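One protein chain is absent from this view; the other protein chains keep their places.
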Amino acid sequence: MTAAKGSAERTPSAARSPFVYRPTASPEEAARWEPRRILITNVRSIAGRAYPRLIGLRREPSWILFEILLPFLTTSAFVFVYRALQSPPEYIGFVVLGGAMTAFWMNVMWMMAAQLYWEKDQGNLERYFTAPMSMMAILLGMAIGGLLMSTFRAGIVLLVGTIVYGVVFSVDQWFLLLGVFVLFLTALYGLGMMLATLFVLWGREAWHLTQIMAEPVYFVSGLNFPVARLGLFGAAALGTIPLAVGLDAIRQLAFAGSTNTGSFISPEGEALLLVAMTIVFIGLARYLLRIIERLARQDGKLITRTS
Amino acid sequence: MTALAEAGTRWSRQADPESTRRQSIAQVWRGFLTATRLGWQTEANWTNPVVYFLYAVCTPVFATLMLVFMIQVISGGNAPPAYRAYVVIGSGLWSFVVAGIAGLAWAVLDDRERYRMLKYLFVSPNDLLVLLLGRGLARMMVGAMGAIVTLGLGVVVLGLPLDLARIDWPVLVAAMVLGLVSIVALGLILASVAMQTRQDSWHYPEAVSGALFLIVGAVFPLNILPTFAQAFGLISPLTWWLEAVRRALFPDIQSGIGGAGSLYASLAGHDAPSGIEALLALLLTTVVVTLAAVATYRWSEHRAKERGLFDVTTGS
Partner (left out) sequence: MPVSPTPLHSAAALAIDARNVGRVYKAKPNPIVALDGIDLTVRPGELFGLLGPNGAGKTTLIKILTTLLLPSSGTASVFGFDVERQTSQIRRIMNIVSGGEQSGYGLLQVREQLWMFSQFYGLGVREGWRRVDELIDLVGLQEQRVQKVSQLSTGQRQKLNFARGLLNDPWIFFLDEPTLGLDVSAARATRELTLAWQAAVPGRTILLTSHYMAEVDEMCDRLAIVDRGRILAIGTPAELKHRVQSESIFRLELDRLDRGVGALARLPGVISAASVAGNDNGADGERNTILVKLVLVDDGALGPVVSALAGLDAHIVSLQKSEPSLEDVFVELVGRGFEDDLTVHQNGTGLRSAGSRPADEESVAEELAGRSR
């Protein structure tokens, strides 16, 4: 919306003071919000927080190169490793699928996990805590902005990869595939929300933890090969890392009938696992937010800009 | 205050007005050393040594493991050991690249967005370029640690055929020096980018190093790639650096550049480059990349100054 349009929209009511909006008779009345208003405020806050994310993308398009084209090349590198090994064709499909799905993981690691910590460094966290919405709404808004971008990136990698490297998918259960994908996103972004809160608690080290975790997670998640091949590690990954579960389930569903996708768990089972993860991670995020608020109010740290 | 900023102000205290205009080599050198030392402190002071060690080695070791495992999955027990060695060396050395490219860009982002010191660094009498280089070098030490551990594990656990008596030390040393220069140059280009982009560009360096991974023959010989991609590989100094180091350390390993049907073979007329040939090509490409990097950096600095980008915050 442009400024001009915005000004034109304003109601020229001379009677109303620009200071007042929704007049209330007393502070008590103003503080009394029915559940519906609380809900609406939180929903709007999600949109409000997602908004700068989307603006950022539009305002600075360098991410198209760095978030889409270059990662596609990285994915291609693994395709050529398999080519060098003359592997069965599905494996190249696994790599393309993995390349698409990593978009979400990268987004969670880089743009979510450390984001709340950044907000603190920018002096935003205190303002957020003094506003009436729930911090969960802020976290969700943050997640959604990044989610849209990652979906775009994943879509491009998948599409171009499929065409360029001639990947053949075979899907029998479309609905299950879609369901698993959505659950994968909720679990993954739930994890992102939890990490975001954890990183506020851990401070500067969190930043480095992101880096420590990145590659090991790729490895144990079976980014480029069925996770079951990792044996015990693979099983452990399936129990804890949404990326591993999502990848494994989608791999099984997108290459139906392939002999190379064998797993410990059926896609249905993995869907349930993702539901459980979503609940646990979001629950933990909520819990940690409370802890952060409590500690912040007790010690006068954590949410105050320090550097 | 960041160590980098500290280095800046420390200098500014030493500098008299005359030297502001015309710094002596010695001064620049002293400043560079200070920046490196302080850069190292910022790099290392956030945690205890154990976590720090993990931080340095996790990424390269697991990246290598991933590739080794891919080979294992496809070829089962009878994986060709030569190819495995090739992959381990390539991805182990890559640790330098990742660390080196990211270091400078992150210094820019950190100091602009978090510490809000970039503007002060810029106006300090020292060249911001030198300060950034110092910081970048410090970060490369992290990369070195990762590379050494990965290669060490490769030798001990995976049986890489390392024979200390057969190492070509002169080529190795020359290649490492030139390679580091070219990596820092690439890092400088990324720092120039970071100066222009928003805060969320943290992983741009990773994206760039990931993309380079495809064309430099780190984990598969170039001849697998389409010809045009091979051409990009041949103009990248990293390709030649990897080749020269590989040659110097493991004389028997296959060439990543030449081989049947490679662009190199058809251009050069022989199958694979010799160590010296690789060195010369490395020298040439390094010079080109370094010049390009300095030019890019100066342009970026100029544009940043023009648009007042040194003291913005760009969160979203």
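The chains carry the letters A and B, assigned in the order they are written, with residues numbered from 1 in each.
Just so we're on the same page, a residue touches a chain if its C-beta (ideal position, glycine included) is under 8 Å from a C-beta of that chain, and two chains touch if they have at least 3 such contacts.
The shown structure was predicted, so the numbers you read here are calculated from the model rather than taken from an experiment.
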Checklist entry - Can you list the shown chains that the absent chain is in touch with? => result A, B
Item to check | Among A:124, A:151 or A:173, residue touching the chain not depicted | outcome: A:124
Item to check | Among B:49, B:76, B:226 or B:308, residue touching the chain not depicted | outcome: B:308
Item to check | Selected from A:45, A:74, A:150 or A:278 as touching the chain missing from the view | outcome: A:45
Item to check | Touch list for chain A against the chain that is not drawn | outcome: 1-3, 6-7, 9-11, 17-22, 24-28, 30-33, 37, 40-41, 44-45, 47-49, 51-52, 55-56, 59-60, 122-124, 126-133, 296-300, 303, 305
Item to check | For chain B, residues in touch with the removed chain | outcome: 198-199, 308, 312-316
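Assume only the chains that are shown with their structure count from here on.
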Next on the checklist: Using the touch definition from the top, list the residues of chain B that touch chain A in their complex.
Outcome noted: 46-47, 51, 54-55, 58-63, 65-67, 69-71, 73-75, 83, 87, 113-115, 193, 196-204, 207-208, 210-211, 213-215, 218-221, 224-225, 313-316
Next on the checklist: Quick check on the complex: what are the chain A residues that touch chain B?
Outcome noted: 52-53, 55-56, 59-60, 62-63, 66-67, 69-71, 73-74, 76-78, 80-88, 91, 106, 110-111, 114, 118-119, 121-122, 124, 145, 204-205, 208, 211-216, 218-219, 223-226, 229-230, 307
